[in-house]
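Left out: one protein chain. Kept in place: all the others.
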Amino acid sequence: MPPTHQRLFYREAIVRALRETMADDPRVFVMGQDVGAFGGAYREFDGLFAAFGPARVRDTPVAEAAMIGIGVGAAAAGLRPVVSITYMDFLMLGLDPLVNYAAKLSYKTGGQLHAPIVIKTTAGAKGQGVAHSQCIESWLMGVPGLKLVCPSNPADAYGLMVAALEDPGPVIFVDHKKLFPVPGDVPVARYRTPIGTAKIIRAGSDITIATYSYMTRVAHQAADLLINEGISCEVIDLRSLIPLDAALVAQSVARTKNLLTLEEGQVTCGVGSEVAAQVQRRLGPVRVHRVGALPAPVSSNPVLEAACIPNAQRLVDEIKFFINATNPECLHP
Amino acid sequence: MPPTHQRLFYREAIVRALRETMADDPRVFVMGQDVGAFGGAYREFDGLFAAFGPARVRDTPVAEAAMIGIGVGAAAAGLRPVVSITYMDFLMLGLDPLVNYAAKLSYKTGGQLHAPIVIKTTAGAKGQGVAHSQCIESWLMGVPGLKLVCPSNPADAYGLMVAALEDPGPVIFVDHKKLFPVPGDVPVARYRTPIGTAKIIRAGSDITIATYSYMTRVAHQAADLLINEGISCEVIDLRSLIPLDAALVAQSVARTKNLLTLEEGQVTCGVGSEVAAQVQRRLGPVRVHRVGALPAPVSSNPVLEAACIPNAQRLVDEIKFFINATNPECLHP
Amino acid sequence: MTRHEMLYSMKLIRAFENALAAHPDHGFQLLSAGEEAVAVGVCAALAPQDQLLTGGRSIGFALARGLTPAEVMAELLGKSTGTNRGKGGRGHLSAPAQGFFGAHAVVAGNISIAAGVALARLMTGDPGIAVVVFGDGASGAGILHETLNIAALWRLPVLFICNNNQLSVSTPRQAVLAPKMISDLALAYGITARTFDGMQVDIVAEAVANAVQAIRSGAGPAFLEFTSCRFAAHSTAARETRSRDELQRLRLACPIMDLTAALLTTGQINHEALATMDSDVSDKVAAALNFADASPFPDAAEALSDVF
Partner (left out) sequence: MTRHEMLYSMKLIRAFENALAAHPDHGFQLLSAGEEAVAVGVCAALAPQDQLLTGGRSIGFALARGLTPAEVMAELLGKSTGTNRGKGGRGHLSAPAQGFFGAHAVVAGNISIAAGVALARLMTGDPGIAVVVFGDGASGAGILHETLNIAALWRLPVLFICNNNQLSVSTPRQAVLAPKMISDLALAYGITARTFDGMQVDIVAEAVANAVQAIRSGAGPAFLEFTSCRFAAHSTAARETRSRDELQRLRLACPIMDLTAALLTTGQINHEALATMDSDVSDKVAAALNFADASPFPDAAEALSDVF
């Protein structure tokens, strides 16, 4: 019997989803900086240029606004572009066509036009400094008309990319720099991971950790450490931020009575704020604690970067304080 | 005795703050589209060109990225520019110099450089359609290094503009289209309104409404209507979103036991999410309900715009349901 | 398109906009009196399979492209029978099935979108081209250059048209654009570019026809600048900055009056035919107004439809 799964690095899972879909659907093409023969900054486009040639794997200038605008226009005219914005920080340069046009296109034309574009971009810190490390997912969460996914492992990366490529509207696909070299088992058969479904990736009873992307791994590490201290963590991988599967988080929190949100970006108006608010809309007031980056830029300096970004030890400390505190404020005056 | 106050329209209060500060401080200048002889889209720069001439009141091309970039560079080099971005939607075009440079400049240079720029922009709906009505304050709230103010009346507009012009770092000053023609009493003596201080603008005992900018007026209207139904609303004008005066809101909620946040923009990852989270960090779990725009673009269509944006009647309904509900979810399935 | 038809089309635009401006509930509008020759000349040279994209000042282009006055009027008055079911309104008119991909009110915002439409045509082998009209104001925006560069590199079938009405709200073109000619901007990219008089509909139509032909034959993008003149204030809600005298002087060079005079001089039209044309135009506009006025607003529930 042939194997049902294959071992792929995260970056290979992305390539596979793109390769299979491009072979099936001539409307799908890729454009971005160094996506051609080079294969992308993280080799997440490796081999596509050789397989599909320069018409369907297009190297672009450093012109994020036009890259997104042209992609969106092509999508509105019937194609299914994948636009690669190497660093999420530079999505800022192309927010006008994305937010002011693509996200509103279906609405403003009364359903005449749609923009089935996938914007693939990479967030997070890995020694790249103040302008190459940001996580701005939460900005996009408040933009009606967009969808946003952020896988944490190769299987979801594959399944969510396939789903994104088939979606009728704009989907933002957010990678994390530290995930590309992570291996995992990926089903051999073609499949899609539905956009908008979170997943309990670790069962527990004392606290619910709602997180996503690379921080799922930090949550696991902290959960491992906390077992020894008698604290049992349930970890939920949100996987999709728009739509947000708050129902699953609420179900978990109904059991654990404690919600901790964990993200790598800023907590202020962050993903965790929204998760907390939606859970409370379902459950009424619950104990909540948000963990994220310190309120400061992320330096490329190894000491300062590590200090800024949540890690397992800090998470352990935060969880212990939170669980014991009558009032989390004592933690963060 | 000379009068201590003068009656000014909101737009006149802005002009007065700029005129007085420009007269005192030669480093302050204005640049933007149609800010010169035309006096600004909302006449909020009226008379400055005549008083200070084209070197200090500079009409620019429609080039938001360069407008902000040049302003930031001038600020870093010692001036105090006021850059006018007519509609907040178009701040999106200039987020790179603002967020990736100005906000991080002091940090990344280890304190060698600062960018004391004021970005004056206008948010909110007033029949202008999908790309001229957005409120994206919450995006900026998660950017360490920025300050953000959003006055609701002429006196605060004056005081906060003076404070912004004196601040050592970048300040975003957010107007609302519907506020420009609103009159109010403004002290004749020069003063500044400290950035980061909220204000109770209506005392009440049953529910705390935390809001800002034009929505303070909607809150007042709703509070007036609710008096007849025996519900007493405390209304807090946040005035500044960075820093956020969550302490004042928490004090109020400690009394009223109910927090309703009201904003014109999207609730998802919005201002209200943050207010709620910070209040709960201080008080532990409390009853919270967020009100904002429907999750959709804002049309210029009068029916659709009205349906999208919170108004007094909708707020009254939301408050009544919220106060009586055991679980707000029943309101918003 | 005959010169008669072009005159008719220009008159229709003028009458439509006048009627709209006089309507009590139009919110505010971006009118184009003085610029009709650009709209009509451009559309005269397009084929059905082409897609036209414009900036916010789009009424003339929408009508010249063949959208019915009724559906355009309904849209501008916010009615559910409008092109966009009343959801787009001013600055966002759209009817892609009729070759009018749409207006977009973000200055310069449609330029890269148009290049994307052209890319789709190129990749699918569709014979249509994309044409994008933007203003002098839009020409100072960086996205124009990013797009010109990529369009040139990828030989996209896109025609860039700058409708230089010499004003961006209150700001004269000279004050905010350094190039001598706006069309000079495209030359650096190796794009064929020229400036023409935009007050003469024949000249516009011919220049566009030539450019379209070249693009259709695979020559890559082209750039045309038409110098025109806006007779009214930026919007019906905006302050006018020019003096009454200056405005009076400007309005003397009217593309409709000029074509009318030319047709009369050469005997291609007579006063009787003109009168018929005028009454036909005003009937059409009146019917459009009636249609729009009689149409319902969208239901408030539509605020949540078509979002995704």
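The first chain written gets the first letter, and so on, giving A, B and C; residue counts start at 1 in each chain.
To be clear about the criterion, contacts are C-beta pairs under 8 Å (C-beta built on N, C-alpha and C of every residue); 3 or more make two chains touch, one makes a residue touch a chain.
In this text, all values refer to a predicted model and were calculated from it rather than measured experimentally.
Trainee: I'm checking contacts with the chain that's been left out. Which of C:185, C:199, C:288 or C:303 qualifies?
Mentor: That would be C:185, which touches the missing chain.
Trainee: Would you indicate which residue among A:65, A:149 or A:198 is in contact with the undisplayed chain?
Mentor: In the full complex, the listed residue that touches the missing chain is A:65.
Trainee: Extract the touching residues of chain A with respect to the undisplayed chain.
Mentor: Contacting residues on chain A, toward the hidden partner: 33-34, 36-38, 41, 59-63, 65-66, 89-90, 127, 129-132, 294-297, 299-304, 306-308.
Trainee: Please output the residues of chain C touching the missing chain, sorted low to high.
Mentor: 140-146, 148-149, 152-153, 175-180, 184-185, 187-191
Trainee: Which chain B residues would touch the chain omitted from the figure, given the whole complex?
Mentor: Against the left-out chain, chain B lists 29, 55-56, 58, 60-61, 63, 65-66, 68-79, 81, 96-97, 100-101, 106-113, 144-145, 147, 168-169.
Assume only the chains that are shown with their structure count from here on.
Trainee: With chain centres set to the mean of the C-alpha atoms, which chain is at the far end from chain B?
Mentor: C
Trainee: What is the identifier of the chain with the smallest separation between its Cα mean and the overall Cα mean?
Mentor: When every chain is reduced to its C-alpha mean, the one closest to the whole-protein mean is B.
Trainee: Please work out which of B-C and A-C is bridged by more C-beta pairs in contact, and write that pair.
Mentor: Of B-C and A-C, it is A-C that has more C-beta pairs in contact.
Trainee: So what's the Cα centroid distance for chain A and chain B, whole Å?
Mentor: Whole-Å distance between the two chain centres: 30.
Trainee: Between chain B and chain C, what's the gap in Å when you average each chain's C-alpha atoms?
Mentor: For chain B versus chain C, the centre distance works out to 36 Å.
Trainee: Based only on mean CA positions, could you tell me how far chain A sits from chain C in angstrom?
Mentor: Each chain reduced to its C-alpha mean, chain A and chain C end up 41 Å apart.
Trainee: Multi-chain contacts only, two chains or more: what residues does chain C have there?
Mentor: 86-88, 92, 104, 106, 109, 142, 307 - these are the residues of chain C that touch more than one other chain.
Trainee: At which residue positions does chain B touch at least two other chains?
Mentor: 65, 89-90, 129-131, 295-297, 299
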